[in-house]
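With one protein chain removed, the remaining protein chains of the complex are shown where they sit.
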Amino acid sequence: MPLTIALLCVPALLGTSLLALVVRRSPQGYRAVYGISLAVSLLGLFAALSQLLAGAEPSHTVLPLGLPWLGAHLRIDALAAWFLLIANLGGAAASLFALGYGAHEPAPQRVLPFYPAFLAGMTLVVLADDAFTFLLSWECMSLASWALVMAHHRERDNRHAGYVYLVMASFGTLTLLLAFGLLAGAQGGYAFETIRAAPPAPLFASLVLILALLGAGSKAGLVPLHVWLPLAHPAAPSHVSALMSGVMTKVAIYGFVRIVFDLAGAPAWWWSMLVLALAGVTTVMGVLYALMQSDLKRLLAYSTVENVGIVYLGLGLALAFKAQGMAWAAALAMTAALLHGLNHCVFKSLLFFGAGAVLHAAGERDMERLGGLIHRMPQTAFAFLVGCVAISALPPLNGFVSEWLTFQAVLLSPELQSWGLKLLVPGAGALLALSAALAAACFVRAFGVTFLGRARSPAAERAHETDRFSRAAMFACAAICLVVGILPGLFIDALAPAVAQLVGDRMPVQTVAGWQTIVPIVEGRSSYNGLLVFVFMTAAASLTAYAIHRVASDRVRRGPAWDCGFPDPSPATQYSATSFAQPIRRVFGTVVFRARERVEMPPPGSPAPARLSVSLQDLVWDGLYAPVAAGVGRAADRLNHLQFLTIRRYLSLVFVALVALLLVLAIWP
Amino acid sequence: MALIFDLAVQGVQMLLVLALAPLLTGFVRKVKARLTRRRGPSLIQPYRDLVRLLRKEVVLAENASWLFRVVPYVVFAATWVAAALVPTFAAGLIFSWSADLIAIIALLGSARFALALAGLDVGTSFGGIGSSREVMIASLAEPAMLMIVFTLALIAGSTQLSTIATFMATGDVGLRVSLGLALIALIMVAIAENARIPVDNPATHLELTMVHEAMVLEYSGRHLALIELSASLKLLLYLSLIGCVFAPFALAGPEAGLSAYALGAALYVLKLAAGGFLLAVFETSIAKMRVFRVPEFLGAALMLGLLGTLLLFVSRGL
Amino acid sequence: MSVAGIDAVSAILLIPAAAAAVLALLPDYRTGSRINVGAALLTLAAALSLFWNRPPVGRYLLVDDLNIVFIVLTTFVGFTTSVFSASYIAHELKTGRLTPTYLRFYHAMYQVLMFAMNLALVANNIGLMWVAIELATLTTVLMVGIYRTHEALEAAWKYFILGSVGIALALFGTILVYMAARPTVGEGLDAMVWTHLVARAAGFDPALLNLAFVFLLLGYGTKVGLAPLHAWLPDAHAEGPTPISAVLSGLLLNVALYALLRFKMLLAANPAALSPGPLMVILGLVSLVFASFMLYRRRDIKRMFAYSSIEHMGVITFAFGMGGPLANFAGLLHMTMHSLTKSAIFFAVGHIAQIKGTQKIADIGGLTETHPVLGWGLVLGVIAIAGLPPLGIFMSEFLVVSSTFAREPLLAIPLVFGLLVGFGALLLRLGGLAFGEPRGATGVAEASYGPMFAHLALVLCAGVYLPGPVVAWFQNVARLLG
Partner (left out) sequence: MDKFSFDVAHMLAGSLVLVSFVQLYQDRIYALLNVFALHAFVLALSVAWQAYVHDAPHLYVTALIALGFKAVVIPVVLHRIVQRLGIHREIETVVGIGPTMLAGMGLVALSMVVMLRATPEADPLAREDLAFALSVVLLGLLLMVTRRNAVSQVVGFMSLENGLMLAAAGAKGMPLVVEISVAFSILIAFIVIGIFLFRIRERFDTVDVRALDRFRGERG
């Protein structure tokens, strides 16, 4: 039943795409499209929940589509249902947001037809149960999102973003294709059941892991395959950015989990090392990149890279534990990873919505030209703040819960046998800790520079609060952040079947522990109670406030800022996004980005201004992508001479080919 | 009945930390003054300051938003809750399982997050300096602290502070290199977190060196009082933490009687006094370092923590 | 029944031949284009009737499972292209690039080309097949040079010379096959009848067969456009009238490939001969990788898509070279999809070039803005040709790549590399053509979108759903190909 409902969503969404083609230019057309998308997403959400909460058996169906002799295999199990939940939750939120935000879209005809198709693609990836359907919907998802990235195609950067994006997506698809080729074997057993029944030989399985890491990792944004992500995500309209960051990366993670945990058979001990190493680098690099950005949406995109790293860290740990036969520990790590997937979906959507609202209100994404928006858009500011707290992994919100679980999983790693892992896992743990702290710094900066202080440009001064649909979407996300943060046990239990399916064990039942405490292993070892922490903090804060206001003083006087006695009226004297990041840039950036500061001080007496210029290098781009691009360019240039030969030379080519083949014949045994 | 008793003990703990925190701050100041041959303010001067501040009106910058007014309460609440969860005189309090050591660190992180935002709210350059330096310091101090937590958790098999303290009190631990490293790292982190010399100077308004004070420059009245109190609480928290982990003497157990509690409380005060004294001695004997040497200082702490963890990972396998 | 069957085969040869004669005599170009469309439609109908009435195997003509795929495809694309050609040519006349006399010639030649291709496909005699392919080549040479510009003449000349050498090599190969077959099959016509040959190939002299295949591979490979024998192809596509580019890419390359496949089957039937697979695999890979890199520096839109045809011919040759049911199926599917897609692209490109008055990529931009239908049609076509779902080429690339990697992982690496490089180039150019600030003239398109969208719709449908009979039939052919 849930499968049928979920499957119905797909044609419904595709139908909406067609509808969008019809209404694309009518002024209210967007409401119809996003309204239907919202309804369908809610339906999909219902399907996912009913599968998860009922703990239903996996159901399976075959449609006469796709590869002809195979058909389109579709299946919903607990894992699929969990990601279906994420996809449709994100989809519903984005649709709700777009009900308001869509009105500001300058080129609706370039957004509306692709938006439902994008949702449909993501839904279908999760449901696919054979390699062809999987890759088909995977690539449709990329394609639809590419079209959305190209919505504002007149800007050169967006076109570049779209290009890099689609090439990387294609790279990912091709590597996944290779992986499936190995899994399916020469006979072409592309159905997942067939693959499950006959897992590949260990060597092939290892190759599959590497390919899956490349393929799904490039979609998810693992460093160094992430380069497209910070270009493409910000280029799309904000609700689409939210979907891309919040949902599509999760769908990519789903692909990785499905292939590596479900299809590739028993993991080898060293697989996790690869995953953990990449994940550790990704978390820290992602957040450091984010700290260096002054474009709000790009900052959010880089922070997505970081969070994907955190999820992969959990997955890597799960892989390590699974390989060592410690299913109970693997269950903890897997739960952490999957829960973080949901959490990131929610708060990143929220943050992108906020960024969209800001972009619309102030017409500006550059934080250096924003500021003081908390006065003009208080509700957006509040919701955005909730998102910032959540993503910074601070209690009592949801981000903390999943990171806490990940830490707990890291703490189980001394039980691992392998020496390599013994050394690697603490390092990964340290990187995770570092990234958590840096993320907090990053979002203090994001919120502080954008919403606090004084407006840095006239546009920011004229900003206004956003519409009610947008606010509703943001507050809904914020509410979910809080709910998951204070009642994580419910979600961990809902996840349990998916985890059990993947690693063969589940975390202890959480809801039996009193007061909604979550207990990863046993109570004496570690526990956390978001509800109590939340209640304590709220009670303490409000009681204190009440007491002080009643007993001591509640008088307030407004006056000019003190600022050590030297307040400067110009908003330019505030700390900017760049200056805020300066200490961290000095500490980390000199190594990671080759950050250099150059000061040009005019000689005494000269009226010329002093200048400070900062240069950053993207070592991943410069070291990996630029050489590849240059190499392709050089090869193309070299080969291009072949377009300008004389007929005689072309004949010589034919001649040489002939002689070569004859030589082959001559020496053929 | 037992529940009520447990709740009462928990309540006592909460009030105790609140009551002792300014005293500890006053004590440290007093000792420092004495060490520099001044008489210094009286021990209860911090209480007086707090009361005076609470009674005064708040002068808000024209540009301050609602966030600016909420932050002091949030900071105070987070710090207070965190401090209440650290075993002071007794382990295994009724709510101790609601947050483990990682959560306590994260609670302090929440407080700092809020404070850093407040520093940016008015839009002054000093606030920005403070916030930006504060998050830089935190970005190293927090992972270092987590590494210390890892070390402790691996030794005790738990991240639950009560469990750790109980375990440490049993004496099964013996002498461990990791623990030593963790202790040194913890002290370094504590110094940084509490804005003490050599990382920061809580008593200066000299622009080039300010970190914490720059952030709270715009606060006045009751808001400032709360922030000062939170700072004191935080100092107390760290000393309690060091005390309960590395000197878990006479910590009352979960089902202990009143006498055990009393003994625990008495020893707790002694531990605090000793800690405060050592801090004061340390602070007077060392010079403030440049802001951009702080990362090296904290990086060292991080490395020590990581080293401790690694040693444990490796020795487990032997 | 057999009578009707023979009629159908004769019809697909006679209708174009008769139409060519009529068109050569008819002065009015409007009627001419109508007759052209009508004749193509009739031929298509005759080809379709082959499904129900399959004639018995003759000494000259043969209709079997393999070539019926090609026949139907050829007549279908021939028909749609004639529809496109009608609107295209009218515009050419208006701008004065062609005169009515040339149009007469053009229409007649179009039907001769159709005749030649159909003949090549239904021929059961390797000599006849050779003659038909050469006829088709010469016809297209004339069509390529029809604009009489320096560039067109130069392209036609290049095509002519290289094609002639290819013709000669193929003939030598054909003679060698005859020589190999003579001792076993006996002298005379029988030793050139393909069905006889393949039935008794096991007794042929393997060394002669090998040698023959080398010559045939190079001779017909020149027509397929395999690197390094491809040189005529880009220029011929770029300088000829666009309908001819569409037919060249969509059909003639296939016909030549079909001839290669026939000989491959012959070789496969002789266990002692060298296996033709590796040679085709290598040539296919070389073409793929080479053409992919060549795509990057193209400044002419039609030449770029011509290189993309080389790329895809490489993939198809590779797939057939790999052999096995999956790869052969993929090869057939890829060939069909490529024909449909590439001709659709050329339909779009033809109108675009007419509107903009140029074929220079740099002078064309922002099409989705100025000409949404054409622009998005082009986007869809390029996406299809780049192998993205849900369009048909994705399915065939999926099968080729995955089955290759399971069997010969090392071969899959250059395959994937070439595909990716080509993808990057196509996308790069698409970004400039379809998006960005509009560049170039923005006149109204007088286009017939029917053929283009008919092709794209078929490709889209095939990417998601292939009807059962088509599949069974493809599978049967794939089995035949071994």
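For reference, chains read A, B and C in written order, and residue numbers begin at 1 within each chain.
Simple rule for what comes next: a residue touches a chain if its C-beta (ideal position, glycine included) is under 8 Å from a C-beta of that chain, and two chains touch if they have at least 3 such contacts.
Predicted model, so just to flag it, every value in this text is computed and none were measured.
Undergrad: Specify the shown partners of the omitted chain in the complete complex.
TA: Touch partners of the hidden chain, whole complex considered, are A, C.
Undergrad: Consider the whole complex, including the chain that is not shown, and state which of C:7, C:64 or C:154 touches that chain.
TA: For the chain that is not drawn, the touching residue is C:154.
Undergrad: With respect to the chain omitted from the figure, which of C:41, C:207 or C:428 is a touching residue?
TA: Here the residue in touch with the unshown chain is C:207.
Undergrad: Can you say which of A:25, A:550 or A:648 touches the chain missing from this structure?
TA: Checking the options A:25, A:550 or A:648, the one contacting the hidden chain is A:648.
Undergrad: From the listed residues C:235, C:311, C:369 or C:397, report the one that touches the chain absent from this view.
TA: Considering the complete complex, C:235 is the one touching the chain left out.
Undergrad: For chain A, which residues reach the chain that was dropped from this view?
TA: Residues touching the hidden chain, for chain A, are 643-649, 651-652, 654-655, 658-659, 662-663, 665-666.
Undergrad: In terms of residues, what is the contact footprint of the unshown chain on chain C?
TA: Residue positions of chain C that touch the missing chain: 127, 131, 134, 138, 150-151, 153-154, 157-158, 160-161, 164-165, 167-168, 171-172, 175-176, 178-180, 182-183, 187-189, 191-192, 205, 207-208, 211, 235, 238-239, 298-300, 303, 359.
The rule is simple: only the chains that are shown with their structure count from here on.
Undergrad: On a C-alpha centroid basis, what's the spacing between chain A and chain C, in Å?
TA: 44
Undergrad: Cα centroid separation between chain A and chain B, in whole Å?
TA: Measuring from centre to centre gives 35 Å for this pair.
Undergrad: What parts of chain A, by residue number, touch at least two of the other chains?
TA: none
Undergrad: Across the complex, what residues on chain B touch chain A?
TA: 54-63, 65-67, 73-74, 76-78, 80-81, 84, 95, 97-100, 102-103, 106-107, 109-110, 112-113, 116-117, 119-129, 131-133, 135-136, 138-143, 146-147, 150, 153-154, 157-160, 163, 205, 207, 217-218, 221-222, 226, 291-292, 295, 302, 305-306, 309-310, 312-314, 316-317
Undergrad: Once bound in the complex, which stretches of chain C touch chain A?
TA: Against chain A, the touching part of chain C is residues 157-158, 161-162, 165-166, 169, 207, 210-211, 214-215, 217-218, 222, 228-229, 231-232, 234, 274, 279, 290, 293-297, 324, 326, 366, 368, 383, 386-390, 394-395, 397-399, 401-407, 409, 412, 416, 419-421, 423-425, 427-428, 431, 435-437, 463-466, 468, 471, 475.
Undergrad: Would you pull the chain A residues touching chain C in the complex into a rising list?
TA: It is residues 64-69, 110, 131-132, 135-137, 139-140, 142-143, 150, 153-154, 156, 159, 162-163, 166-167, 170-171, 174-175, 177-178, 180-182, 184-186, 188, 190, 207, 632-633, 635-637, 639-640, 642-643, 645, 647, 650-651, 653-654, 656-658, 661-662, 665, 668 of chain A that touch chain C.
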